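One chain of protein is taken out of this complex; the other chains stay put.
On to chain A.
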Amino acid sequence: MAPPLFVGDVTLPLQFLDRKQSRTQSHAMLFFSYFKDLVGREVTVELKNDLAIRGTLISVDQYLNIKLENTRAVDQDNFPHMLSVRNCFIRGSVVRYVQLPPEGVDVDLLHDATRREARGG
């Protein structure tokens, strides 16, 4: 198994940002860093085709593409299409929701980061 990427050490997302970066880019970076912090956790990803996949978050990239391990469809009876898939890559553009474990959300930190973002750094 490949070593898990980006585990820990990214708790203050904005300090890495180059101030010259455009607003949209830094927004994307905020959530990118946020998801990197969730690596190793169990998440449920709901896609824009109504398929919901649950699995362990392995990695995320700048497009918010997601890699999951030990995957299963949440509703396997109605969605047996991925029965033989235990490991998958989800394109960021088709993700509707990511359901997070409650303990994986540091609300205060996220508040701070988004407010800082809204102020423009």
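Keep in mind that, in the parts below, a residue touches a chain if its C-beta (ideal position, glycine included) is under 8 Å from a C-beta of that chain, and two chains touch if they have at least 3 such contacts; residues count from 1.
Definition applied: contacts and distances are computed from a predicted model.
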One chain isn't displayed here; going by UniProt, is it "Large ribosomal subunit protein bL19m", "U6 snRNA-associated Sm-like protein LSm8", "NEDD8-activating enzyme E1 catalytic subunit" or "DNA, SC111"? "U6 snRNA-associated Sm-like protein LSm8"
Listed residues A:Val74, A:Cys88 or A:Leu110, member touching the removed chain: A:Cys88
On chain A, residues whose C-beta touches the chain left out of the figure: 2, 5-6, 36, 47-51, 53, 59-63, 65-67, 71, 78-94
